[in-house]
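Note that this complex is displayed minus one protein chain, with the remaining chains in position.
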Amino acid sequence: MKKRKIREFLREWDEGNFDFTMETMGDLHQGPEDPGRLPPPDWKNQPLRKAEASEVKAFRALYPVLSVLLLVSVIGFLLITVLQLPPFNSADTPANTSEVIERYVAKGLTETGAVNIVAGIILDYRAFDTLGESHVLFTAVVAVMILLLLPEEEKENREEYRILHSDLILKNTARLLVPFILMFGVYIILNGHLGPGGGFSGGAVIGGGLILYAASFDRRRLQKVLNMNTYRLIVLAALSFYSLAKCNSFFCGANGLETIFTTGTPGAIFSAGLILPLNIAVGIVVSCTMYGFYAIFTRGRI
Amino acid sequence: MLSILWNNRIQVVAVVLFAVGLTTLLLHKNLLKKIIGLNIMDTASYLFLTSLGFIEGRLSPIVSGGNTDPALYVNPLPAGLVLTGIVVSVSVTAVILALSMRLYRRYRTLNLDEIYRMVHREQEEED
Partner (left out) sequence: MSFCVNFPLFLIVLSLLFSVISSVLHKKAARVLSLVLSGLSAAANFVLFLYVMKSGENVTYLMGHFPHPWGNELRIGLLEALFSAAFSLILFLTLLGGKAPLLTRVEERKGQFYYCMCDLIQASLLSLVYTNDLFTGYVFIEICTIASCGILMIRENGKTILASVRYMIFSLIGSGLFLLGVILLYDITGHLLMPNLKESVREIAACGSYRLPLLASMSLIIIGLSVKSGLCPFHLWMADTYGAAIPTSSGILSGLISKGYIFLLIKIIFDVFGTEVFYASGVHNVLYALGALGIIAGSVAAMRENNILRMSAYSSAAQIGYIYMGLGLSPVLGMEASLFHILVHAFTKPPLFLAAGLLSDSMGGAKKFRNLQGAGYVNPAAGAAFSFEAFSMIGLPLTMGFISKYLFGIAAFESTHHKMIPTLLVLAVSTVLNTLYFARTILRIYNREISPNHGEKVTVRSEKLYLLSALAFVLLNLFFGTAAKPFIDILAEGIAHF
């Protein structure tokens, strides 16, 4: 008797009629009288299905308990770890006394030409990271485009637009502020190697300005300048310039060649070799990305 | 004990923040709250990282007056790393928000359990 049951079970399994997961998951949410779902035909599915259902139920019930246990153990472990770390606000931790920092600060000015040491680090010493970083932004834009890009321009609802873009206060504030925001962003980018600032922060400011402009006026105003085609071209140009310039400097560095870009006099606007052009490229990429996120999220197109 | 806690105060705060983020991520069913939890976790890491470089009384790492004595400035490397981290965090947040927008458009809810149920039902009808 038992042997036959096993054999039949094996046959069912082999034919693929024996659905373990789907059935039980469904059962938890739907009653047996649900249309389109037949009650179990015979004894075969019964015992295992119950076991499965209780398994899933147990998982549901255990999940909060397990997560809390996990949380408590992870946090406890981390807290104990943290107490053994070098103290905060101390000059003689391994990170603050290492030879790495010494050279960055002591020779950064002469080796990279950048007064802003952080700019020198991210665009010269550790430029490969930053190259990857700007492509993270690009990857994210493409991923968002895959998800939210709408097909062709459909007929526009003029009325809706008139209502959406009729806020007088917003319009006038934007008219007043946007030029200054953009100018400030450009200043931050161009000043990146001389003081606080750089491509990422400046680009974010410019992106904010563009978003404010696009949100307060009819979007076709901005689209005349920045539509899908120009957007793609700008990003393409900035990122290719970035990659090629960095490729050149990596190649020269690894093979011991002199670069054509000199550090110049530190403190002058045209100094620090590639850092200024790279900052501009990064600024373009970041501002386009920020505006692109806004445009694709709100309207499905740039 | 208390003095050790005080010595490592920022790191402790960072770990607590990390815990808040992880709890939000694990125990909420709403996708948007999960995303917020992820962001809090990221922020905790950046707080931790920034705190490593700080030394009171030192200048920000921008050379002033041609004085390049390493003992004069704070550690510039964490700032660069945090910059990278923030950019990465912005990008992944955008992607996952776009994903949740798509889910919401289709299922009209952000509760992951309900979405899971509906996807399952669709799947059964398909088969």
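Every chain is named by a letter (A and B) in the order it is written, and numbering of its residues begins at 1.
Basically, a contact is a pair of C-beta atoms (placed from the backbone, for glycine too) under 8 Å apart; a residue touches a chain by one contact, two chains touch by 3 or more.
Quantities reported herein were computed from a predicted structural model and do not represent experimental measurements.
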### Chain not shown, its touching partners among those shown
A, B
### Query
Which one touches the absent chain: A:61, A:91, A:146 or A:260?
A:146
### Task
Write the list of chain B residues that the hidden chain touches.
18, 25, 31, 34, 38, 41-42, 45, 48-49, 52, 77, 81, 84-85, 88, 91-92, 95-96, 99-100, 102-103, 106-107, 112, 115-116, 118-119, 122-123, 127
### Query
So which bits of chain A touch the chain we can't see?
14-21, 77-78, 80-81, 84-86, 93-101, 103-104, 111, 124-129, 131-133, 135-136, 138-140, 142-143, 145-147, 149, 151, 232-233, 235-236, 239-240, 243-244, 246-247, 249-255
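As a working rule, only the chains that are shown with their structure count from here on.
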### Query
What residues on chain A touch chain B, complex-wise?
22, 25-26, 29, 36, 64, 67-68, 70-71, 74-75, 78-79, 82-83, 85, 87-91, 93, 95-96, 100-102, 104-109, 115-118, 121-122, 126, 129-130, 133-134, 136-137, 139-140, 143-144, 147-148, 195-196, 198, 200, 266, 286, 293, 296-297
## Note on the structure
As the complex stands, chain B meets chain A at residues 4-5, 7-12, 14-16, 18-19, 22-23, 26-27, 51-56, 60-63, 66, 68-73, 75-80, 83-84, 86-88, 90-92, 94-95, 97-99, 101-102, 117, 120-121, 123-125, 127
